[in-house]
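Every protein chain but one is kept in place in this view of the complex.
Moving on to subunit A:
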Amino acid sequence: MGLIEAIILAVLAASTPLLLAATGELVTERSGVLNLGVEGMMIVGAACGFGGAWLSGSVIIGALCGIVAGVLMSLIFALMTLGLAVNQVATGLALTILGIGLSGLIGSRFVGEKISLAPHLYIPGLTDIPLIGRILFGEDAFVYLSLALVAGVWFFLYKTRAGLILRAAGDNHASAHALGYSVLRIRMFAVMFGGACAGLAGAYLPLAYTPFFIPGMTAGRGWIALALVVFASWLPGRLVIGAYLFGAVTILQLHAQGWGVGIPSQLMSALPYLATVIVLVLISRARTGGSTAPAALGTVFVPDR
């Protein structure tokens, strides 16, 4: 296995949780809700995902546990911001803090345990093709799932009536309400979808990336996923590019450390986060034509009766 091939495989693995979480958040934000609790939903997903897999011995059950945990977390958020019209930013931040604490509690009995990672695809012949075989036909199921998810979300948003209604709720909730759509219900489903994706993204880490659970193992990936949505200007296609770009930065800094580049390792580890900041600055400076953010993003909606 060549070095390039190894790097690409590592990049795909590092990018997948970012792509999963960001896809969910993109749908949430397109409905007009800013859920800053992605990191918290992910870490709870990681703890529950590992716990489910360790107790049952099944990666699939682990993944389902992660999804359910993410949805439950997002329902807390939905109750607060949609039901009680609490500020979304404050609630999202609180959700992250809650998630970090909760995951430590749930995961404490699993620390030090080990499971076998999700199997990788193997198609005789295809997977054995030199260079591209392992990359295209030798990944774990999550990698393919994440790509299918992005394609599905694109189709949903732009080709279905439900997707149109969701975008409408994110663009102008007062108009959507005036036309008779239930803005709060639409947003609740979008928030739940975001929670499911974040939970799955969190579960990916112990199920397919490293075969154990440690507290805080999401290490800021939830925040990068949030930045990715902005980076992609709320377009699903660009999300794939962004996620793989950020995955690449993460992996390259590891390799650069290995090659002994004369930069402190702490600074190298900070590179993905630094890249996030730089990209966000560049995007906000470059944006001139057409508005891209959902116009109602982050605003509380209370229908009058």
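Definition applied: a contact is a pair of C-beta atoms (placed from the backbone, for glycine too) under 8 Å apart; a residue touches a chain by one contact, two chains touch by 3 or more; residues count from 1.
Quick note on the criterion: contacts and distances are computed from a predicted model.
Among the names given as "Extracellular solute-binding protein", "Outer membrane protein OmpA-like peptidoglycan-associated protein", "NADH-quinone oxidoreductase subunit H" or "ABC transporter", UniProt records the absent chain under the name "ABC transporter". Only one of A:E25, A:E39, A:D140 or A:D171 touches the chain withheld from this view, namely A:D171.
In the full complex, the hidden chain is touched by subunit A at residues 161, 164-165, 167-168, 171-172, 174-176, 178-181, 288-291, 294-295, 304-305.
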